[in-house]
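Heads up, one of the protein chains got dropped from this complex, but the rest are sitting where they should.
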């Protein structure tokens, strides 16, 4: 069975429990579900919000490419990726990855792989809004994220 | 801040969404939450249920030891571990690990570490009940699980 | 001393637990296993494949050379298959 990833790019919030439930409903072949939720931190009280800009169309297409690469690499029984855009306050959800498989290693690795490539390949950009009312500008890309993506052979 | 892991060994089912919500409520310092849910598979329709036996007292103590080792090793902002016992049908929940951190790598690694050691150190044993009405006996420990636990230096 | 059994070790012994007064000379977990094997056929069957049996002393994993001095509860069980 070929798994079709569920990919969404949207402003509205997601519910991890509901998304997990919809992925597993009626299934008895799933042994492991790994979810990753990325949240907005307040950076020690400094940050009022993150504003996520994205490239509509390419964002969905690029996430789908990464998801398809994961499905080709690991024996997944389900895969959901949701990435939000717009203004997100501290404590709010930014991104969700759910990977399901018969075995735990595949689920862990696929979710980690998805996140490494979302960080470095999906066309989203974060701007910081400070509690002082100013914007401190665009978040710089981190070398560690390129290093993390480099752990996996190229997709 | 020292994180205190929430550890429960119980027969009753858990709710991933509710457990995640309770771990993150009111927090603005969490950047990443990884959940692992282990489910009962029907093994291609062969299995009617898994029956989990455990060693009361030691099960909680051993999980707490593993959780404390994870908290010492990674900068976690929250950690929840729930392991069920009793009879669990295909599609049902067996185990839940939730690891929260400022950054994704710590959350992924801590959750994976917890699962590797739960598999090999926590005193639980699975017995298979078949749809034929027979029991096919106790699930054998897998060498792969020892290998997986061996990836981490001893705890 | 309280002895507890789990999973197929429990099924082979035919008991969940038993209280035993140990004869002198039993110093370690290994000594205890040898003593239990001599009790009856059920115990002998449980420990026939001794490599496959794991031990906990007072609810902590232990090896065969672990001394029993001061211990209250010894448990025997197969390799764990939880998670």
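For clarity, chains are labelled A, B and C in written order, and residue numbers in each chain start from 1.
Operating definition for what follows: contacts are C-beta pairs under 8 Å (C-beta built on N, C-alpha and C of every residue); 3 or more make two chains touch, one makes a residue touch a chain.
Note that the structure is a prediction, hence the values are computed from the model and not measured.
Although it is not drawn, the missing chain touches A when the whole complex is taken into account. Remark: the omitted chain is touched by one listed residue; of A:3, A:52 or A:79 this is A:52.
Only one residue in the set A:8, A:103 or A:126 touches the chain that does not appear here, and it is A:126.
In the full complex, chain A makes contact with the omitted chain through residues 38, 52-55, 57-59, 61-62, 83, 94-95, 115, 118-127, 137-141, 145.
Methods note: only the chains that are shown with their structure count from here on.
Chain B and chain C have centres, each the mean of its CA atoms, that are 26 Å apart. One inter-chain figure worth recording: chain A and chain B are separated by 23 Å, centre to centre, where each centre is the mean of the chain's CA atoms.
Counting only residues that touch two or more partner chains, chain B has 38, 115.
Residue positions of chain C touching 2 or more other chains: none.
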